[in-house]
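A single protein chain has been removed from this complex, and every other one stays in its place.
Chain naming follows the written order as A, B and C, and within any one chain the residues start at number 1.
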Amino acid sequence: MKQSNALVEKIFAAADAMNDEMVTRRRDLHKYAEPGWTEFRTAAMVAGELTKLGYAVEAGAAVVKKEAMMGVPSDERLAKEMERAVSEGADPQWVEKMAGGLTGVVGTMKCAGDGPVVALRFDMDALDLMETTDAGHEPLEKGFASVHDWGMHACGHDGHTTIGLAVAKILAELKEELKGTVKMIFQPAEEGVRGAYAMVEAGVVDDADYLLGAHIGMKLPRTGAIAARIYGMLATTKFDANFTGVPAHAGMAPEQGKNALLAAACAALNLHAISRHSGGTSRINVGKLIAGSGRNVIGDKALLQLETRGISTEVNEYVASEAQRIIKAAADMYGVTVDISRAGGAAGAENSPALADALTEHARELGIFSEIVEEPVDFGGSEDCSYFMQRVQNNGGQAAYLNIGAKLAAGHHDAHFTFDEAVLGLSVKVIATSAAGLLNGEIKA
Amino acid sequence: MKQSNALVEKIFAAADAMNDEMVTRRRDLHKYAEPGWTEFRTAAMVAGELTKLGYAVEAGAAVVKKEAMMGVPSDERLAKEMERAVSEGADPQWVEKMAGGLTGVVGTMKCAGDGPVVALRFDMDALDLMETTDAGHEPLEKGFASVHDWGMHACGHDGHTTIGLAVAKILAELKEELKGTVKMIFQPAEEGVRGAYAMVEAGVVDDADYLLGAHIGMKLPRTGAIAARIYGMLATTKFDANFTGVPAHAGMAPEQGKNALLAAACAALNLHAISRHSGGTSRINVGKLIAGSGRNVIGDKALLQLETRGISTEVNEYVASEAQRIIKAAADMYGVTVDISRAGGAAGAENSPALADALTEHARELGIFSEIVEEPVDFGGSEDCSYFMQRVQNNGGQAAYLNIGAKLAAGHHDAHFTFDEAVLGLSVKVIATSAAGLLNGEIKA
Amino acid sequence: MKQSNALVEKIFAAADAMNDEMVTRRRDLHKYAEPGWTEFRTAAMVAGELTKLGYAVEAGAAVVKKEAMMGVPSDERLAKEMERAVSEGADPQWVEKMAGGLTGVVGTMKCAGDGPVVALRFDMDALDLMETTDAGHEPLEKGFASVHDWGMHACGHDGHTTIGLAVAKILAELKEELKGTVKMIFQPAEEGVRGAYAMVEAGVVDDADYLLGAHIGMKLPRTGAIAARIYGMLATTKFDANFTGVPAHAGMAPEQGKNALLAAACAALNLHAISRHSGGTSRINVGKLIAGSGRNVIGDKALLQLETRGISTEVNEYVASEAQRIIKAAADMYGVTVDISRAGGAAGAENSPALADALTEHARELGIFSEIVEEPVDFGGSEDCSYFMQRVQNNGGQAAYLNIGAKLAAGHHDAHFTFDEAVLGLSVKVIATSAAGLLNGEIKA
Partner (left out) sequence: MKQSNALVEKIFAAADAMNDEMVTRRRDLHKYAEPGWTEFRTAAMVAGELTKLGYAVEAGAAVVKKEAMMGVPSDERLAKEMERAVSEGADPQWVEKMAGGLTGVVGTMKCAGDGPVVALRFDMDALDLMETTDAGHEPLEKGFASVHDWGMHACGHDGHTTIGLAVAKILAELKEELKGTVKMIFQPAEEGVRGAYAMVEAGVVDDADYLLGAHIGMKLPRTGAIAARIYGMLATTKFDANFTGVPAHAGMAPEQGKNALLAAACAALNLHAISRHSGGTSRINVGKLIAGSGRNVIGDKALLQLETRGISTEVNEYVASEAQRIIKAAADMYGVTVDISRAGGAAGAENSPALADALTEHARELGIFSEIVEEPVDFGGSEDCSYFMQRVQNNGGQAAYLNIGAKLAAGHHDAHFTFDEAVLGLSVKVIATSAAGLLNGEIKA
């Protein structure tokens, strides 16, 4: 059944009216880019805005489970970033709530009638990257390049946050014409797939019937394109392994050393030899190995940074479990100790088929996209939105992730990245109408 | 103090008189070569002869500690060899005593007066080797080549046994002119350093004040040469490691396998990477690696045969202990199990300095050697006579191992090996006079 | 368009009439099982039969390219097997033509009118396996168990050859009612995927418009089932790598050795660490590693047996090419030499979609199968029929491989394997009618 045209038109008009506001907001976020778990200024702003719009807002420990956070910066760093955020205009009351890096925000709004719970998820963090200073880079030329030389929005999450707040505003304005409950979820630390798990574990989507997520520019570097049949989000686990041995003079008494460098080297080789899995795509990569000190000292310290992936949570669990055994055995092999910590993770996921079909059809009917991708799109990489999707799907709900095309100046994670801001309005329109359609039961899935 | 010339002359005369008998015996032993723990015919003959000579003779469990035997053939093999030995003329009563491969023999003789316990050790086993059939090979031409295509005396132990029995006979004849106690020790399974430990653990040299051992031809392939200042016998341990994993089809379900082949390969590499030791020479070698079955099956079985060595028992223990940890960790790394068994071992040893000096001087005084090696000789390899030496030395006694030169047809362990039988008489003379001198206190050390 | 019922009925009648003959033939072949490249008796019989049926028959070098043969037994073995085959009744003239193991046979028949070239491929070889002597094993009870304790038809190729000859006879009888050309291809050495390549390289399917192959019992251990939508035949390459180093005494002079054992161990580990491929499924397995000699000798010889696989020829080529580089580098790493030989190989393949659909429909229409598998079947393993399929498809033709269900006594390659002989008639019916339909243009693909 088609969606009411009147509502769609109201949403389109509201989105068009907000265009300048969105550009301004996106540029402000870009300028004050905040990497994972330090999004104090961004999250405080989001919390403040949602409150103004009438949402019931929760932030900090209520929506981020501390024990489930991964890859968290040091306490010193967090304390410094809190001060920095306040000095850059963040509301100290919200920032205080987020102490310890608990920078997640959820705004909930009950609409006029009974209906489903529709959760929308947006990620807010920047990358640990220094933005280019090359001439011609638009953010530089227009004065909104990052003022933090340790952080840059090179993945479009400034856009995502902006879109999320605009959708929140439109839905709030249309509250009386909507049924059910809207949950606006703003997630920290998507980069390194560190943040979603802690919000899912805090239960923020346990009541959701539908969950929508989106990414701009991903796989579709063309403004006007959209794909809703996404599959192949790889499950992944990120590990850090710290080996500790005993140093010794390599000439005088080598036998007194316990060689952490060789333990790490041995682990690296054997990790890459983890067997393929008949259940489908798997991956293993040791991306960093830092070991030893002086040339004539038996290396007593070593760090491995690695990741596993799998087409399904099961396949990834196989690789991750093999990896942990191998790392421990490599430590034993050299008589050293090892501490393994999870630095990130994502589930394997794919869009719920019926919802994917319905959203593809819906996107076509909106008439604003120049390219509707019909073929299933293999996501290929990992995105921790998958944790939200998996939880909702496991609870019997449906979940989908949209790829919304955008022209890019350079690839994601490149210091020259920026995107065509026209994607902001298109995204707001498709997400807000989709949410409204699901709330009102006009989009059937 | 010089040794009594009269006694020396008697010994020389007796040895000369026995020459033909010794050649005959050596050739008989050569013909019926018996590898380690299967010396049923040889040992039964030795036990019979010693008994005839008046020694109190013990064989089997009394002089070989079953639990301390290493590298023992299967029960089936042993049973077959017992039958074979009897069919080749061995006394079934003695053979029965040695069931299970307990083929050690000790003959003890109390002499006329009080004096020290002097133990003489001889090894009896052949190698698992097929004797050459090349023309010109002396044993072949003279009709005493091994009739066992699975065994050959290519290390001269046929000579050692012959010498031991001749010395036993001479000392028995001179019993009234000697003081103290003579212990004639005939050891099985020196090859692979498997046999000494079990005799030492049975306590056969616990009462010895002196222990002499010898090897013909070793390092001195010249008849007429002799060296008594031997050091650098390397401590060694031999291990077999059997890995057991789980097979799986390498194409269909590789993840269901537990890869014993890779565990063994990983162990081999990391074993060779065991650190050098500042305490001196160490060695590690994986000499054999047999793993896997079909090309398309995850290898579920693997065997490693390895050895460690060290200049001292301590250094060897370091390497051996590292080796065991590494093997276990390699098994863990691939989720397989491993069974490690000791297949052999020798202690680190060197001749007691005073005894080495005295025997060097004694050899010179005998006037029968054309070359007395004054310089200390680095033995370089391993010999399990070291276990006897170590036990006697640890108990406060003295021990020495003699290298008695002999012209060789080919190197030790070569299928063309045989030695100049003139070494038999020279060896009997030096060993019998040395024993007599030590018993009578005329050789002071 | 449906096939002419009259022709189908003639074929069915002919097949039914041949039932006893087929059982007799299959049991004769089973009794004289001949492993790859030694199928002298089987191939000579095939050549004789095809000649009798009026086919133009070629065997030996004309249809098997010598340089492209893989995994060929030694000349001695081949000579012995030729003698054995003659002694078991093979026609010496045909056997002579196949000297050197060139045991492929092709029979060609021009039919009455113009039409396509339809090639049918059957494999003839047994496995290097000793047949079970367990009570209850049907071949044993009925007196047709293999008389060769080194060979057994445990994969059903005795059935395949029987089916091929029956189809040849039926098509020859119906020659006047058929158009185009029939090529009956009998291939040696499918086990180990060693034989197809040499026949393809000899050009035997270069003129084929259609190629059909089949396997009984594979994936469908139920008589009456059939699947024609097969995909996922993995490309594969089999390698043997022989390392040669220099032996040395591991205690006395380890530095003089060149360690082939460690080179092989190092190769094994690094081979398994070959990267996954984003193009799809890949596999690597070192299934056998035999290295070294004595425990105290630096291992100077080593053998690796390995295989690579890939979802496509390209992915397999990636793994195979990495494997060769790694093996060479491992040899360099230990200063040893290595000889790498190809021991087998297969292409990646899948059935031509239109032909697969047409054959599925055709099978249904025949009305003799109780289960028509509609879903695409992932073959999972490797089959060198793929080389024929790839060549025909690359030339613009179509190819398909059928899985024809059969009840089995035990899995393929198990010493207890045997199959329900009812599959023979079903197979002949579906293959002969398919061939006739393709020849006459009644089956459209």
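Basically, contacts are C-beta pairs under 8 Å (C-beta built on N, C-alpha and C of every residue); 3 or more make two chains touch, one makes a residue touch a chain.
Just so it is clear, the model here is predicted, and its values are computed rather than measured.
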| item | value |
| --- | --- |
| Full-complex contact with the absent chain, from C:71, C:107, C:224 or C:254 | C:254 |
| Per the touch definition above, residue among C:55, C:186, C:318 or C:401 touching the missing chain | C:318 |
| Option touching the unshown chain, where A:30, A:65, A:183 or A:238 are the choices | A:238 |
| Residue in contact with the excluded chain [from B:38, B:161 or B:270] | B:270 |
| Positions on chain B where the hidden chain makes contact | 269-270, 272-273, 275-276, 278, 281-284, 380 |
| Interface with the unshown chain - residue positions in chain C | 252-257, 259, 262, 266, 270, 273, 275-279, 298, 318, 322, 325-326, 328-330, 332-333, 335 |
| Touching residues (missing chain, whole complex) on chain A | 192, 234, 236, 238, 249-252, 254, 259, 261-262, 264-266, 268-269, 272, 283, 285-299, 302, 305-307, 309, 343, 380-382 |
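Convention: only the chains that are shown with their structure count from here on.
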| item | value |
| --- | --- |
| Farthest-lying chain, centroid of Cα atoms versus that of chain A | B |
| Chain with minimal offset from the mean of all protein Cα atoms | C |
| Homomeric contact chain B-chain C: same or different residue positions, threshold half | same |
| Turn needed to bring chain A onto chain B - CA fit, degrees, nearest 5 | 180 |
| Chain A and chain C: spacing of chain centres that average the CA atoms, whole Å | 50 |
| Centre-of-Cα separation between chain B and chain A, whole angstrom | 70 |
| Whole-Å separation of chain centres (CA-atom averages), chain B against chain C | 55 |
| For chain C, residues contacting two or more additional chains | 269, 272, 283, 380 |
